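One protein chain is absent from this view; the other protein chains keep their places.
Letters are used for the chains, namely A, B and C, taken in the order the chains are written, and counting of residues starts over at 1 for each.
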Amino acid sequence: MNGAEKQSTRVEYGKILAQLGRENPEIVVLDADLSGSTQTHFFARAFPDRFFNMGIAEQDMMGTAAGLAVAGKIPFASTFAIFATGRAWEQIRQSIAYGDLNVKIVASHGGVTVGEDGGSHQGIEDLALMRVLPNMVVLVPADGVETRAMVRWAAAYRGPVYIRTSRQPFPVLFDNDTYHFILGRGQVLREGQDVTLAGCGLMVHHCLAAADLLAAEGIAARVLNLSCIKPLDWELVVESARLTGALVSAEEHMTIGGLGSAISEVLTEFFPVPLQRIGIRDVFGLSGKAENLLKHFGLNPDDIKKAALKAVGRKKERK
Amino acid sequence: MNGAEKQSTRVEYGKILAQLGRENPEIVVLDADLSGSTQTHFFARAFPDRFFNMGIAEQDMMGTAAGLAVAGKIPFASTFAIFATGRAWEQIRQSIAYGDLNVKIVASHGGVTVGEDGGSHQGIEDLALMRVLPNMVVLVPADGVETRAMVRWAAAYRGPVYIRTSRQPFPVLFDNDTYHFILGRGQVLREGQDVTLAGCGLMVHHCLAAADLLAAEGIAARVLNLSCIKPLDWELVVESARLTGALVSAEEHMTIGGLGSAISEVLTEFFPVPLQRIGIRDVFGLSGKAENLLKHFGLNPDDIKKAALKAVGRKKERK
Amino acid sequence: MLWPWENQVLRLGLDIFQCRLLAAGMSQEFSHLTDELQLKEIARQVRRDIVEMLYHAKSGHTGGSLSATDILVALFFGVMRLKPGDPLWPQRDYFILSKGHAAPALYAVLARLGFFPREDLNRLRSFGSHLQGHPCALSTPGVEISTGSLGQGLSVATGIALGVRLNGAGQRVYTLLGDGEVQEGQVWEAAMAAAHYKVDNLVAILDRNRLQIDGRTWDVMSIEPLVAKWEAFGWHTMQVNGHSFPELLEAFQACRYFTGQPSIIIAHTIKGKGVAIFEDQVKYHGVAPTQEEYEQAKRELGEV
Partner (left out) sequence: MLWPWENQVLRLGLDIFQCRLLAAGMSQEFSHLTDELQLKEIARQVRRDIVEMLYHAKSGHTGGSLSATDILVALFFGVMRLKPGDPLWPQRDYFILSKGHAAPALYAVLARLGFFPREDLNRLRSFGSHLQGHPCALSTPGVEISTGSLGQGLSVATGIALGVRLNGAGQRVYTLLGDGEVQEGQVWEAAMAAAHYKVDNLVAILDRNRLQIDGRTWDVMSIEPLVAKWEAFGWHTMQVNGHSFPELLEAFQACRYFTGQPSIIIAHTIKGKGVAIFEDQVKYHGVAPTQEEYEQAKRELGEV
């Protein structure tokens, strides 16, 4: 692991996509007038005949992607998370997921670190919206390495996949040579037996930082990267619940319907222990610098630490 | 309570809406070419000048409703649940919920009891889709009495409200004179200390029937009507968890993101005990008679009973 | 790919449709029907099947299935290149039923062509049947994509047309829209995109039956002038009598000569066409025939 170097998940998506375009002529790419932001511009420039800019028409983009899949292509469709999953939800549902079509949706600008554009542009419901769809795989990479692995995996997998990328770069976490993406598997990034911190995307990094803060207070936190939101690695969640007896989930997303919600479903179904959910608590986003917003919405390592202390305290209470 | 008489929640919506139209001239109604199914036809006939059929254009319907609210009207917008919440999700998000506008969305054809029309028409994600929106109240009435009370309440409340109605009639459960809708409050329909059965809509009736089945096996089930999905009566959920130590949630909806998910969030946050979620388990709907589908998807009283036994068993396990 | 029931299909009787099926299985082309009387007879039988299956299902969309029947018969029997014994034949033409609620018409046509046994039709909409209330690609051979939510088919058809164009095999893509359906904005997004990308292997047909659920299109939400709209969106636009096989076939033929833009055929039809009591009646949009209506329809349509 290398905490210093930073990579952007959306840029890594753009680059690997262009690379995959070279390897597989069946890959086609669609965008909705945001190719500079989603980073499909790399592919567009390399393969203009296999790139379709659909203009500002997200619904049509998803339907067209479905059609391309019917014709045997492997379409990747990109725009901002809020427009991909929100504006085109029913197209994804009816034209893609219901027919289990081979469409990959890679949406950028997930979370509040979108920053200055404000509440209308911060996709903080996308995981809830995609998680409720049968057949849909839902992924949130934690760094550039994982992004590349997931996109490569998605191109080979047969079925609908949603991948969320972020506007801001994150530190590099994984090693390119050893990281291997397996559907439905999370990773233990750090061992500990007092509490489990389970995050996705940027929040994985904040969980690791929180684990450091907790260690300073004598609390050993297990840290999970649950980048595969669906299918969730419920065995790892249950194992962690057994081992640590209390969990914190952390996501740049509503605490409703996303990773925290998925974990709480697993816990009550298999091993009910306290869970503190870190995320946006049922309010819309705001304009501001990413760091202001992370602070405002309580998404920083310190917030995770506090939640972990609370979870640990609740565990003791009930014993 | 009167188990014999049946009323349809969508028909009761249609009737009370026409009634409210007489009482309040600010009420306007929109539909998207389904006024015969959603039952807004009563209002349309009585107040043609205040009824706007937007044609088959759900997005525009929601945006127009938002505009009518800006102009001081109290718009009720209706279509099928899947199209209301799915096709127009981002309009509801951006043009209605983000600005906290006074729009009421009353959608019919929630759940799989839609029947023969099949998977494309059965709205089984609507609660997840609406629950993730800040400012949105999410309601699922359990009978005609509750429907009328909720619609009347919604017309007086200032802010966005989503109400799901059903194609099939249910037995009448409440008494018109004594039933009183309070936002964020559930009701205990039956007392019991072994397990809690918490449902909404049709499944409340199935929970009551399951409680009878359980009673025959010596298990006393507490039955809750959690018709107010958001804000959820978390105090009642916690109290029930404390009292009974195990719960079953039951909804005509995905087990992801809806009532069961909301309850699991509350439990892990406040009082972690076993929960079995009865609902559609991550598959799309099918054509068939309502009764075939209830059986196929495991939504009958017998399925709730089995889940309750399992929940009770899990409780013992961990003691 | 062989469908499990293919052999069964092949064992069926040897009327004209079965012969065509055999032919299709053996050569890359099959001979299209162009004889008006033959097509009319097929359409009569398809209508008969539609009424029968809806009567048995006790629910479903009568009016829009009957208005679309002649269009579907013209397309499937007179225009499209298909192999009913090999529904996923890579060189096939594609058909997308954007107005998915007309599924009974599509199923009746597919069954007659041999995509699946005609016996299946009477299990329309029943639990466990592969004939879902609205077309479901995962259950029914010959259904290219699931529809039922209106307004989505034209985008899908455009995507297929773009995809097969990349493959270069000269396939054509057809899609049938309802007239009420064009109120969906996604239709106009797709219309714009298809013209922008000059997908001239795409033909849309608009079933202009003048009715939607809540009434006449002009009472519910006016859609005229349709020709001006489609032309302004860059489409080659034709109008035909949607119950005239010569006109339909000529129009489908003509589309091949308009290159550089997609084509739309506005087919003027009568909702419920073929059974007097159903014709042009808003009431029969989404209800199945009663016993009495069924008997009446049988008398008008004759036997199979």
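Please note the rule applied: a residue touches a chain if its C-beta (ideal position, glycine included) is under 8 Å from a C-beta of that chain, and two chains touch if they have at least 3 such contacts.
Values in this document were obtained by computation on a predicted structure and should not be read as measured data.
K.L.:
Tell me the shown chains the invisible chain touches, ordered by label.
P.N.:
A, B, C
K.L.:
Among C:195, C:251, C:288 or C:301, choose the residue that contacts the chain missing from this document, as touch is defined above.
P.N.:
C:195
K.L.:
Which listed residue, B:28, B:44 or B:84, touches the chain dropped from view?
P.N.:
Answering carefully, the residue with contact to the hidden chain is B:28.
K.L.:
Of the residues B:17, B:44, B:65 or B:84, which one touches the chain left out of the display?
P.N.:
Answering carefully, the residue with contact to the hidden chain is B:65.
K.L.:
Among A:60, A:90 or A:252, which residue is in touch with the absent chain?
P.N.:
Hidden-chain contact among the options goes to A:60.
K.L.:
Hey, which subunit B residues sit against the chain that's not shown?
P.N.:
So the residues of subunit B touching the missing chain come out as 28, 49-50, 52, 54-55, 57, 59-60, 62-73, 75, 90-91, 94-95, 98-101.
K.L.:
Across the whole complex, list the residues on subunit C that are touched by the chain not included here.
P.N.:
183-189, 192-193, 195-196, 221-223, 225, 228-229, 231-234
K.L.:
Contacts of subunit A with the missing chain: which residues?
P.N.:
31, 33-37, 53-57, 59-60, 82-83, 87, 115-121, 286-289, 292-293, 296
What we mean here is this: only the chains that are shown with their structure count from here on.
K.L.:
For subunit C, which other chain has the most distant CA centre?
P.N.:
The chain farthest from subunit C, judged by C-alpha centres, is A.
K.L.:
If you average the CA atoms of subunit B and of subunit C, how far apart do the two points sit, in angstrom?
P.N.:
Chain centres of subunit B and subunit C, defined by C-alpha means, are spaced 36 Å apart.
K.L.:
Return the distance between the CA-based centres of subunit A and subunit C, expressed in whole Å.
P.N.:
41
K.L.:
Where in subunit C do residues touch two or more other chains at once?
P.N.:
Where subunit C meets two or more other chains at a single residue, that happens at 136, 146-149, 185.
K.L.:
Would you give the residues of subunit A that are in contact with at least 2 other chains, written as numbers and ranges?
P.N.:
90, 94, 98, in rising order.
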